[in-house]
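Here the complex is missing one protein chain, while the rest keep their positions.
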Amino acid sequence: MSTIAFIGLGIMGSPMACHLVRAGHTVIGLDQSPERSAAMVEAGGRAAESIEQAVKGADVVAIMVPDSPQVQSVLLGDNGVFAYAQPGTLVIDFSSIRPDVTVEFAQMGAERGLRILDAPVSGGEPGAKNATLSIMVGGSEEDFAAAKPILDAVGKTIVHVGTNGAGQTVKAANQLIVAGNIELLAEAITFLKAYDVDIDAAVQVLAGGLAGSAVIDQKASKMLQRNFDPGFRIALHHKDMGIVTAAAREAGVVTPLGAVVAQLMSSAVANGEGGLDHSALLLGVERLSGTEGEPTR
Amino acid sequence: MSTIAFIGLGIMGSPMACHLVRAGHTVIGLDQSPERSAAMVEAGGRAAESIEQAVKGADVVAIMVPDSPQVQSVLLGDNGVFAYAQPGTLVIDFSSIRPDVTVEFAQMGAERGLRILDAPVSGGEPGAKNATLSIMVGGSEEDFAAAKPILDAVGKTIVHVGTNGAGQTVKAANQLIVAGNIELLAEAITFLKAYDVDIDAAVQVLAGGLAGSAVIDQKASKMLQRNFDPGFRIALHHKDMGIVTAAAREAGVVTPLGAVVAQLMSSAVANGEGGLDHSALLLGVERLSGTEGEPTR
Amino acid sequence: MSTIAFIGLGIMGSPMACHLVRAGHTVIGLDQSPERSAAMVEAGGRAAESIEQAVKGADVVAIMVPDSPQVQSVLLGDNGVFAYAQPGTLVIDFSSIRPDVTVEFAQMGAERGLRILDAPVSGGEPGAKNATLSIMVGGSEEDFAAAKPILDAVGKTIVHVGTNGAGQTVKAANQLIVAGNIELLAEAITFLKAYDVDIDAAVQVLAGGLAGSAVIDQKASKMLQRNFDPGFRIALHHKDMGIVTAAAREAGVVTPLGAVVAQLMSSAVANGEGGLDHSALLLGVERLSGTEGEPTR
Partner (left out) sequence: MSTIAFIGLGIMGSPMACHLVRAGHTVIGLDQSPERSAAMVEAGGRAAESIEQAVKGADVVAIMVPDSPQVQSVLLGDNGVFAYAQPGTLVIDFSSIRPDVTVEFAQMGAERGLRILDAPVSGGEPGAKNATLSIMVGGSEEDFAAAKPILDAVGKTIVHVGTNGAGQTVKAANQLIVAGNIELLAEAITFLKAYDVDIDAAVQVLAGGLAGSAVIDQKASKMLQRNFDPGFRIALHHKDMGIVTAAAREAGVVTPLGAVVAQLMSSAVANGEGGLDHSALLLGVERLSGTEGEPTR
């Protein structure tokens, strides 16, 4: 069993930290908003008041924060992980950030003797709560092997996809597919609603054939009930589309659907919907189709 | 048990007819290419030489042909179903055609006392072979109830989605989602291949998270192995994208991803790939990205 | 000088008929709304009360109506042109309709001994008023030569582009370019307004370089003044995008920008903007960008 500093106890981090406690690890959690430690403390973890406090004595540092600047601050800040973690510490960054930035952090950590993995996740809040996350891991074979028992406590599909940065690259591809699938479902639902079709029955049959997907399973009911509580916020998915768009351009890969759905995600943010679940892409299709505001059922 | 005339014994129709035989029905099959009757005959069915022969004495007429003109010819041709079927016959059209044309056929059939259902399917060749098709049915409640035992023999998810034409509308939505999902997967795979990523591991982890879909399960390996044997041919999916694009335009529904993927499907046809499986949309992404011809692995 | 029956005296047809009067021709005009004949009568023309009245004794029949059904009604209706025009009459159809439909009408006309040209125009209301229209003509060399003096009275750039239907094909290409140019200008203006830029100066300099176009010259001020009085209505341009999209698909030509701008035109119609000038595509860009309703200046 390990001693794990867990930094970032939001919608995703909190249930993940709890699973680690329940798996028998010693978990010291930290969040900028101290009240977010409650669930983890109740599960049997301990709340730290600073990165120094959390990291000293830890074998493993787990990080789950929103974006590159937060990861940078956690790692490189004046009182950050790099200042206090002892050489040999395994740093698992669950955050979704730019692959090139991840590679930089990993190199800087390696110079300090830290073993860094990028381990972004997919599966959303339900995946975090049920410990069924998909985890795409970039880093060395050895570090992946060392981290595997910890990852097993929070995820179901855990795969080593390459060297540092590869995890983030796969996550970027994941976000491309997810964004596109949500938009396609939103277009399909708006289309079906325009015709005389039993929409619940239609979604059921779509889910059962080649159109079936985790997105239909998890997001169709949100669209039909017009319940856009996150879940995964559009503002974060917008950030992710920026990552995949830039990385694809950098590599000379042309992604026509990716480019268009990035525009539509951008449009949702511009329309003040950044705080809604990404299933709210439905609202954009309705705006385009002049049907916004009409009741779904 | 029913006496069923089954017209159209291709990739989809042949295994479906066999399942009906095995379920205990009397099946009289017909195809323009008589050799296609072989599997059905071997299963215990009987081959007819004309629609007249197939239809006379049948309680049920099942049709599975490629497009509207073939359905029209089967139903309305000089020696077609409408000429020979007795009033009260249940006509189940499994073909995927335009919703408005379906409605016309249903009305013309009703005038002759026929009970017509549109029952397009999703699930492809594996779905037909394993009797796990999703079937989206348009027509009256009574006719759906009457057809249910027959549909049960070939499908798994069988849903009544509305009046005549509704099945085709839902199928159109299905094809929109499937085309988009395939294109997204093709873009993601091309993106991942441009970076230093273990592509098999990456696909595995994508399949396990919110990006997961029937398309990944059934089509990713085809893309990775560059095996584009159909399966479902691009030429047919191109036809379907024409249906959904026209129907969306008619209804004033704006489908940006649908429009772009329809262009890409059209591009595949224009590049002579109409006979390949729709997973060959990968080739188009490679053409755009200047990587065509490079080995996948 | 000719005797010309001019059918359709709307925004375009009325000034065109007046120019023909002023050029010395005998013009007998007709419109469903008789009050629309006023300008032509004032110019010296004569108003007919039926196609029969207009067409009998005419050497030339000119038609300028909104779409295929109106052309069909004018030509093939019970009391239409085909019923009353004498063999040898030159029929110049200025309307913008589907190329394939044009070809059909031309063939039917030829069977009656009529000489039919498709002669759709570009240049809008100012072009009609100033007799500076571009006219793209499909038909035989001889008929084009015969029509040239009449076309010279209403247009400036008058070009024979091929056999029957070719005029409509070129018009379709014209509408593709125009729609795209307007959308690009709308995107550029919305972009510039988001930054600290003198928008009038910016438009002036854009107009003077490689970005310069007739669209900037004629439509930028409408966008900046938010004056969307037609001009050319979005509903008609939406019809035209349907023509070009269908014809491109038919020919296997992939038009990614054309497909996207067709969606945006469709969105404008769905949002109730079909009656506005096509420069109102600006409103769609603003809707996407969450800036609708904000003052332009």
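In order of appearance the chains are A, B and C, and numbering begins at 1 in each one.
Quick note on the criterion: a contact is a pair of C-beta atoms (placed from the backbone, for glycine too) under 8 Å apart; a residue touches a chain by one contact, two chains touch by 3 or more.
The structure displayed is predicted, hence computed values, not measured ones.
Between the chain not shown and the residues C:18, C:101 or C:261, the one that touches is C:261.
Which of C:146, C:184, C:268 or C:282 touches the hidden chain is settled by the complete complex: it is C:184.
Seen across the whole complex, the unshown chain contacts chain A at 242, 249, 252-256, 259-260, 262-264, 266-267, 269-270. Touch with the hidden chain on the side of chain B covers residues 256, 260, 263, 267, 270-272, 287-291.
By the touch definition given at the top, chain C reaches the unshown chain through residues 99, 121-124, 127, 133-136, 156-163, 165-166, 169-170, 172-174, 176-178, 180-181, 183-185, 187-192, 194-198, 201-202, 204-215, 218, 244, 247-248, 251-258, 260-261, 264, 285, 288-290.
Please note the rule applied: only the chains that are shown with their structure count from here on.
As a whole-number value, the distance joining the C-alpha centres of chain A and chain B reads 36 Å. Shown for chain A are the residues in touch with two or more other chains, namely 256, 260, 288-290.
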